[in-house]
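One chain of protein is taken out of this complex; the other chains stay put.
Chain naming follows the written order as A, B and C, and within any one chain the residues start at number 1.
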C-alpha cells in the first residue's frame, strides 16, 4: 500500500503495463520529450524509449485512426488526447470506426485500445478548453467509458481498460491529478461496468463520477454533522451503466441527487435521473434532483467562470431542497 | 395553401430564401449538378447558378468552417451535410467554433448559418449511416436545434432558421422526405424554441419530434379507437427546449411516454424524462416511460435492423404498460 | 460536360514474358467481378439487397492487378465500393453474396452489408463507408506491421474524391514521418458521386498529392491489369523493404452511376456509353489474350459459363441462408464481456416489443 496522487497512480500503471506487455504502446502529443502536458507520462520515454512512447504531430484524427488500425492487428495502444475538447477533431474515428468495428464485421476484428483524456473545467481555461463530452461517448454502443474518482480507482480501471479487448474511453480530470489516496501495490483490477457505493447513508443518495464524487464525499461529511446521512454512489463506468447499484441505493434512501460537471440539458445527469424515476418510481419521496453546469460557453472571467460550475454549495442546496 | 411533400417544402423554401436575400447561399456535397443526394436542392443550381448553390469537395470540416467564417462577415450560408453521420468530421467547427463565437467574443460576432442534415435510420443503411446525434448538438449552449415533423413545420422552421442570427442545426429525416401535408403559401415563420401540442388527449402525453411524431400521431389515432386518449407534444426545437409546454401537458394527463429514434441511454428521451419527473413529480401516476433505439451499432440485416428501432408497436406497448 | 479524366493509355506491353496461366487467371478473376456485380445489381432491383450498394464495374483490372501484386502477408483496407476486392482476395462468392443479402452466413454475419465486408483470414480488413475513414486505419495497420517486425505492406484503397478530406492528408504525413509500409491506392474513376475530379481537387493530378509530404506518387492505367500489377509490385517492394510509403493514382472509367440507385444524369449518356466500350478492361484484355494466342474462344466461353454458374450458386446460397436471429442482436457488442451489458434474453424481449409480438 502506498499513498499516491492520481497522477502518480496513472503514471506508474502505464509504466507497469508497458513493462508487462510488449504490444502496449503510448501515443499522443507531447507525451514523450515534453513529459506530458499534465505530466501523466513523465519519465516513461526515458524508461521505455521512443518505440513504446510515441510523440505524435497535432493530427488527432490521424493518430487515433492509426491506433485503431494498429489495435486491429493486435497492438494495444493507449492514446492520450490532451483534453477532451480536442476529441472533437478525432471523434469520427472513435465513434464511426472504433466503436463499430467489432460488431459491424461480425466479430472478426477487435479494437483493444484506450483513449485517456481529461474532461471538465478548471482555472479559467474558457469556452473551448473546459468542456465535458463523456455523455457523448457514453451514448455510443461499442465503446466502454470509465471515469475514476480517486487514485485507487484510477489504477484499477486503467489496468482493466488496457487489458480489455474493446475501445475504452478513460475520462480523467485536471482537478483530480494532484489528489492523493491509498493505492495497493498488487496487480488488482477494477471491473468495468460496476459502480461503487463509496459511502453508506440513509437519507439521500448522491450519484456522481470523477471529480464530482470527491465533491459529493466532502458534502456527505459536512452534512453528517447536521444529521443528514448521505450515501454516495460513484458510477465509475458511464457505459455500461450499473443501473442496479443506483436503483438499489435509491430504494433504500428514497431520495436522489445527481451531480455532474457537464451541462445540465442532455448531460449525464439526465440519464441517471431518467433511469431512477423509471426503475424506482414508487420508492421516490421527491423528484430526482440534478446538479450540473450552467448552460453557457464557459466564460473566462474568474468569478463568473467558477459560478457557472456546479459546486459543493449547489449540491448541498439540492439535497436540502428535496429533503425538506 | 398547397399540399407538398416535406422535400418540396424544404426545396421551395430554400428557393424563396435564396431569392429573398442575396447573402443566403447553399453549400454542400452534390447539392448542385447532382441535384442533391436526396433531391432537396433539386433545380436550385439551374435557377440560381453556381454562385448561390455551391458544390463542395468532400471536406466537411473545411467547408463548414468556411460557412462559419463567411457568416461572420455577414453572409447567411445554409449548409447541407449529406447525413448526420458525417457531421462527426465537422463537429469541431460546429461545437468548438460556431456555438461559441458570439458568446466568447463578448457579442462582437454573429454566426447566422444553418446546417441541414437528415438524422436517423431507414432502409438497411447499417451502422455508420443510421445514427442520430441531435442529442449531442442539443447539449451545446450557443447552438439552436430544430427537428420538424411535417412539411408545414419544415417550411416554417427553415425560414426561422435561415433568418436567425445564430447557428441552427436543422434536423431532417430520410423517412419523412416523401410525407405530405398542407403548407400555406404565405411567408409564415415558426418560432424556434416552442413545442406544439399536435393532438390533444386526456390519458397520456407522448413527447416526440421529427419522424417519431408521425409515429406518435398514428398510434394516438389507433388507440383512440380503444378508448385511450393520447396527447402528442411535438418538441420541434430540442434547444432551446420548451419545458413549460411539456410539463403543462403532463400535469393534465398524469402520464408520459417519450419516444425518439436515437439510442436509449444518454439520448434525447433521457432529458425529457428527467425534466418531467423533476418538474411534474407530484402529477405523475406512473414513471415516465422511454421508447428509443436498442443499443447496438445498427445491423444491416433487414429484420434485425428494423427490430432494433423503436416502432408504433413499442410505443403502444409503452403506453399500455404505464396506463394499466 | 466532361465525362472522363485525363487517362493514360499504357503501352500494350507484350505478354510474352508472362505465365499464360496467370493471365488466364486474371481474366477469370476480372470476369468473376464483372458478373458478380451485374448479378448484384439485379438482386438489388429485386430487393434482395438493401442499403447503399456501389459496384466495381469498370474497375476490374484495377482490382485484379492490385491483388496480383500482393502476398498473403499484406493487408487491404478499402472504402464501401469493395465487393471486387474481397473476391479477388479469395473470399467465397457465396459468403460475399450472403452478406449482401444480410444473412448469418455472410462474411460479416449479415451485420455489415455491402459497404462493410470483412475477411480476417484473407487480411481483407473491411470496407468503410465514411469517406476517408479507412485511411488512418490502414496507416495504423502498417504501423503495427513495422512495430511487430512482420513482413508485408498495407493497401489503403480509396476513391479520387476521398483525397480532399483531412484524414487523408494527416495519414500521408504520419505514413511518411514514421516511414510506414503503406500504399495509398487511389481508384480514380473520375468522379466522387457527381463531382468530377477537377471540381473537387485543386491539384487534379492525384499522383502529385504527396508533394506536400515528400511522398512519391505515380499514375497508372487502371484498365490494364498488367500495368496495375507491375506498378503495385514496384511500390510494394519499396514499401516493404525501405518502409517507403507511396501514392498510386489508378485511372479508370466508372461504368454506371455512383451507386445502383444513381441514375447518372450528370454525365452525358452518349459519352458514358462510348466510355464503357472504350475503357472496358475485360474486353480489351480478352482481345490481347486472343491476339497473343494465350487463350482461345473456347477458353473464354468455358470461363464465362463457369463463372455464371459460380455466381448463380452464390445467389442460391444467399437465398437459402438463414437470417441473423433476434437473440443475437447483442452478440458482437463487446469482445470482452463486462457487467451490465444486455444479453440474449434482453434482445429477445426488446425485439419482440419493437415487432409488436408482446
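Everything that follows uses one rule, which is that a residue touches a chain if its C-beta (ideal position, glycine included) is under 8 Å from a C-beta of that chain, and two chains touch if they have at least 3 such contacts.
Computed from a predicted model, the values in this text were never measured in an experiment.
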Report summary line: For the full complex, contacts between the hidden chain and the displayed ones involve A, B, C
Query raised in the report: Quick one: which of A:59, A:217 or A:270 touches the chain that's been left out?
Result: A:59
Report summary line: Per the whole complex, from C:169, C:253 or C:317 the residue touching the absent chain is C:169
Query raised in the report: In terms of residues, what is the contact footprint of the unshown chain on chain B?
Result: 25, 51, 56-57, 59, 61-75, 92-93, 96-97, 101-112, 141-142, 144, 164-166, 191-194, 237, 240-244
**Report entry** Residues in chain C touching the chain absent from view
**Finding:** 164-167, 169-170, 172-173, 176-177, 199-203, 208-215
Requested in this report: Please give every residue of chain A in contact with the chain that is not shown.
Outcome: 29-30, 33-35, 37, 55, 57-62, 85-86, 88-89, 123-129, 294-297, 299-314, 316-317
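The rule we apply is simple: only the chains that are shown with their structure count from here on.
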Requested in this report: Give the label of the chain whose average Cα location is farthest from that of chain A.
Outcome: C
**Report entry** Intercentroid distance (Cα basis), chain C paired with chain B, Å
**Finding:** 35
Report summary line: Taking each chain's centre as the mean of its CA atoms, chain A sits from chain B at a distance in Å of 30
Report task. List the centre-to-centre spacing of chain A and chain C in whole Å, with centres computed as mean CA coordinates. Result -> 39
**Report entry** Two or more partner chains touched - positions in chain A
**Finding:** 61, 92, 96, 103-104, 141-142, 241
Report task. Mark out which residues of chain C touch at least two other chains, giving numbers and ranges. Result -> 108, 110-112, 116, 128, 130, 166-167, 333
